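The complex appears here minus one protein chain, its other protein chains still in place.
Letters A and B mark the chains in the order given here, with residues in each chain numbered from 1 onward.
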Amino acid sequence: MTPSPDPRRFGDRKKDRIDALAQTTGSAGSAGRPGVDSGAQGGAVLTVADAGRVAGGEGQSLIASAWRRLRRNPVFLTGAAITFIFVVLAIVGPWVAPHDPAAQPLLNQVRQQTNPVPGAQPGFPLGGDTVGRDLLSRLLVGGRQTLIVGVLATLGGLLGGLTLGTLAGALGGWVDALVMRIVDVMLSIPGLILAVSIAAIAASPSQTTVIVAIAVVQIPIFARLLRGSMLAQRASDHVLAARALGVKPHAIVFRHMLPNSLGPVIVQATLVLATAIIEAAGLSFLGLGNPDDRQPEWGQMLGQAQNLVSDYPHLAIYPALCIIVVALGFTLMGESLREALDPKSRR
Amino acid sequence: MSQTSYTSTASTARHGDEPLLQVRDLRVTFTRQGEESFAAVDGIDFDVRPGQTVGLVGESGCGKSVTSLAIMGLLPKRGNRVEGEVLLNGTDLLKLSDSEMRDRRGQELAMIFQDPLSSLNPVVPVGLQVAEVLERHKGMSRKAAMAVAREMLDKVGIPDPDRRLKDYPHQMSGGMRQRALIAIALACEPRLLIADEPTTALDVTIQAQILSLLKNLVEETGTALIMITHDLGVVAGLCDEVNVLYAGRIVERADRHPLFEQPRHPYTNGLLQSIPKLDVGRGERLNPIPGSVADNLPWTSSCAFAPRCPNALEVCREQTPPLEMDFGRALRCFNPVEVAR
Partner (left out) sequence: MLRFIVRRLIQMIGVVVVLSLLLFMWFKALPGGTVSAMLGERATPERRVQLEQALGLDQPLWVQYWSYIKRIATGQFGPSNGVLPGRDAFEVFLSRFPATIELATLAILLAVLIGIPLGYFAARRRDSWVDNLSVMGSLIGVAVPVFFLAFMLKHWFAVELQWLPVSGRQDPALDATRVTGFFVLDGILTQEWDAAWDAFRHLLLPAFALASIPFAVIFRITRASVLDVVEEDYVRTANAKGLTSRIIRGRHILRNALLPVVTTIGLQTGALLAGAVLTERVFSFTGIGQALAIAIELKDYPVLQVLIMAAAAVYVVVNLLVDITYAIIDPRIRTR
């Protein structure tokens, strides 16, 4: 029983959520034992297995049992399906699109005053944009750039956070204190504003700027996550055993601790991907995105649609819907993953 | 329902003929999506007479807690099925609606639980947690209820009760909290009190104090008590009549002294034998009951205890032993331990 339940457990303080996720680190969770029913039904514990007996059957690792539950979870399956479709689209987009997204077949129809946006017509089911390009094709191909931005930003954040977090967690002492102080400050500046300030350092806006800016925003998240995970493991038995056996420190970190952190990292990465895509759209809206729009990208399309949104809202609605669905897909996956890995979660 | 199963043992003569509580063929089955249903309580019958202390004894998982929750109507709304009868002064509690049960809970029947810290609301002062039962069932004003609450805290032996009224649970020790919970339970003078392992979470010295407190209070108020525990020592000190449970059914019922002096069911016997004794030499081995609950057979076709039983016969694996009367006790066994004459 929790004598004094940690009131912070549900604080949505970014820090606390990340710390809580770090606690689900692989070895810190318990191996499942067949026969022990931990379902809390109305507070009465229904353990059937006797305390004196060690389960003769196979123990299941946390990840394996999580996977079993996930396979049947409709939320997870929906999210995974959406993600899968998105990735496939990103790869085959250019071949599936009916027209070249950079070509301007409808340019001759564009009239500044009377018809700035060509409407839907045969061969162009969604119509064109302000310079006569096929909207449908741009949407289909736009997914690729969006995915690239999202993945690269997340990877960047992950690698940066990995380095910082591992360093802080492994070295401890003043290094840890300094790094964490900086991380806390970064976490206290709202994400978008931080991204904006990073992007402002660049002389002129580009897609790289956006990627870097968002990556920097995600670094403190991963740093804190990994540090929490490292700390949770430092005291655990398997690390102590490795040290007692004389395994070198860097081997302990890389071969024993990092693999166990995989779970929370995957969860966070999935959720971060969703926010990365949305924040990239926000940055484009503010004018910090890639000004060259020959290669379409959903966030950029959304940002550019703002001028005409009153008269031609579909220019904004289509890319927005794409973004929303994909972000939702990743979020569903991430959230169900997190629930699956949390040993405390109940049906 | 035939009365033959519900023996009148010696103690019932003391407490009068009309039972306060009659549990008849109680069954609680837990169902879970996609998994087999599980009968936690598999046909339990017992009586409680006014002022009597009845023990429900057994290992974890034998169904004793679930029985008490079923009597109180505190099982979750979904995921389980309850069958049978629970008659309190003639009214079948299982047939009552939730609001009808709510009227009775705290007033006619009350319960205290195992962990005193988690059983108290951490953000409400203890005094109010006592007073609110009085406000609810006796219609008292806040002031009047708090005055009575103070008296109750004093009665359960909490020193400086005026101050304690305003204290929060975390400011009290474990023993004090359990006393407060007893105060809460007895505030409205219920006819029946159910205590589910009330001392398991406490230090040994405090355990004795709490048990002694309970004993005195129920004697003083004439409240019937159902004592649920896995600790035979507790039973020995407190209960008039003892029900031994195994795998959801009662396997032996007897008055306190006969049970301890002459346990007849092999399980009861095994429990008593397994207690380490001080007067036995150091090199002697301990006597645990072999096997585990996971070895059980189903009651529907056999005796559940058979795989672990030193007295097991072939019939034990083939038929369900019925609960039968035998020299003033109830016994569910084909081959009980012999009575030493």
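Simple rule for what comes next: a contact is a pair of C-beta atoms (placed from the backbone, for glycine too) under 8 Å apart; a residue touches a chain by one contact, two chains touch by 3 or more.
Worth saying up front: this structure is predicted, and the values here are computed from it rather than measured.
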| item | value |
| --- | --- |
| Hidden partner chain, touching residue among B:49, B:105, B:191 or B:256 | B:105 |
| Absent-chain contact - pick from A:22, A:90 or A:332 | A:332 |
| Absent-chain contact - pick from B:45, B:115 or B:252 | B:115 |
| Contact residue for the chain not shown (choose from A:80, A:214 or A:288) | A:288 |
| Where the unshown chain meets chain A, residue by residue | 1, 4-5, 7-14, 40, 42-43, 181-182, 184-185, 188-193, 196-197, 200-203, 274, 278, 281-282, 285-288, 302, 306, 309-310, 313, 316-317, 320, 323-325, 327-328, 331-332, 335, 346 |
| Residues of chain B (touch criterion as defined above) contacting the omitted chain | 72, 74, 101-107, 110-111, 113, 115, 118-124, 132-133, 136-137, 168, 170-171, 181, 184 |
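Quick note on the criterion: only the chains that are shown with their structure count from here on.
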| item | value |
| --- | --- |
| Distance from the mean Cα position of chain B to that of chain A, given in whole angstrom | 51 |
